[in-house]
Every structure is written in C-alpha cells, then in structure tokens.
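I'd like to ask you about the structure that follows.
A single protein chain has been omitted from the complex, and every remaining protein chain is retained in its original position.
For subunit A:
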C-alpha cells in the first residue's frame, strides 16, 4: 500500500511540474496569462471537465471505463433546460437532472456488473442510445430562453472564486476524503485492484461497480447543470466528444485504466491542465486549431514518460516483495496488451 501511495504522489507531482512548466512558458510569452482574472476564468472553464473527470475516476479505479458521460451530460442539460423553460423551481429541477444521471449510471452498471457486458461495449452502446434519446427529447432543436436567475448564478463569486469553482472544489475534496479515508471508498480500489480477491474477501463487487457508474452518471449531470449555467442555451451537440477528453484528463492525472490506481485530485489536475492548454493558446497568439495537436502531443509525452517511470518504480519495488516476482518475469513487451484486455472488461 505505501508503494501505491508513493506512486500516486509521484503522478500528481509530475503533472504539477508539467503544469508549472507550461504556465511559465505561457507566462513568458504573454504575462497577461498569469493575471488573477485570467486564472480564475481558467478555473471556471475547467469545472465541467473536472467534475466529469472526478466521476470517471470512480469507474476507472474499479477497472471499467465509461464513454457515455458526454451524452449523459447532453441529455441532462436538455432536461435541465426544458424544466427551467417550463418554470420548474430550482431544486426540483436539480433533483430531476441528477436523477437522469443516476438512472443512466445505474443502467450502465447493471449491464456491466450483472450481464457482464464489457464496459467499453456497454457504454459505447449507451452513448448512441442516450445521444439519440436527447435528440428525440429536444426534437433536434436548441433550447434557449433559460431564465435569467439561473444564468446569473454563473457570475456569482465568493472570496474571489466562482460559484462553479467552489462546487467543483468542494466535491473534489469530499470525494477525495471518502475515497482515501473510508472503508466505503477503499472498496473501489480493492475491486479495481483485484476483482477476484475482492470477491473472495466478501466485498459486494457488483454493488461497488454499479455505484461507480452511478457516480459517473451523477457527475455528468452536475457538469450539465454548470454547462447550462455558463452557456445559457443547449445546442444539440452538447457534450459530444467530451468523453474522450475526460478519459484523457483522468489518465493525464495518473488514474490508471487497469484499475486500482489513481486519485480524484490527480484527475482534477489533469482536467485543469487540459483546459489550461486550450485557453492559453489565445494568450500565446497561437491559432485555436492548434489545440488538439498540442493536447494530444502532451498527453502522449506525459503518459509514455510516466509509463516508463512507473515501470522503473515497479521493477524496483518488486525486488523487495516476493509476491511480485511474476511481474519481473513478465518483461516489458506485450504488457500493454495483457493490460488492455483487462481494461476493456
């Protein structure tokens, strides 16, 4: 366990270093990027990705994957918009929107845990279903005329930080504490680390997996609430394509796709970093269409670099423990494939 903690710390530290380097470069090119107002704007615009990445971490930590979050966010946003336009009071609307994510997550979880559909297939299928359901629900039209009181929430500030930022940070800290300090939270790591082992020591594996997907769904709904608040209307393509960014953010932050390793703080940092890249381009006077190239390149560099690093750490730690000998025998080659098989379960 101490090794894993050490590893997690290393991941978080390495992304912090990369981020600091990036900030220094961007700041050197244009000092305006480092002013308080642009940084708080940056935090505000990274909250959607951050919330989604937190939810995704649960699923990734249990060793599954959820690619349906983007469409869940889209449908939640559409429900949110429709209810607001029809004058449903705030709390009732929030409850209904969160229920959308909860139910979708539950369906995903049951499919994966009960019917043993590989997670990527289940959520890929749900991606199509939910996206279609959203378009049927909205009739293919954009939802506009969101009441002003709701849109104004996006400009509420406390202590210099935006309301959305506070929501994101509070959720992140609470979930981090739950995951690391409670038995309930450690169940997720146990299931992701070793399903059979978790089952044998009597953990409710199915329930844990279903819960992970439900958290992911709820996080998508939270993101949708903030999306509607910030944007003020709901286009048809809300959230499409964001699922891959979310996974990229979580991976960037050190959450392993093989399960059992990662932290929501790391995932959150990854989300902020990805947003930093895209929003710093304006300040560096780089055309916006460079965004994907730079994000993809940095993602590859960080992930490959980190894989090499953790291989090194693994080799060192495995010498100390007699249980880890098979890992050494394994060599490096083909490791990724053996792992990928697990990932896609």
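Convention: a residue touches a chain if its C-beta (ideal position, glycine included) is under 8 Å from a C-beta of that chain, and two chains touch if they have at least 3 such contacts; residues count from 1.
To be clear about the criterion, contacts and distances are computed from a predicted model.
Considering only "Sulfurtransferase complex subunit TusD", "Polymer-forming cytoskeletal protein", "TIGR03915 family putative DNA repair protein" or "Autoinducer 2 import system permease protein LsrD", the record for the omitted chain gives "Autoinducer 2 import system permease protein LsrD", by its UniProt protein name. Touch with the chain that is not drawn comes from one residue among A:129, A:231 or A:284, which is A:129.
Listed for subunit A, the residues touching the missing chain in the whole complex are 65, 111, 115-118, 120-122, 124-133, 135-136, 140, 193-197, 236, 241, 244, 247-248, 251, 257-261, 287, 289-297, 299-300, 303-304, 307-308, 311, 314, 318, 323-324, 326-327, 330, 332-345.
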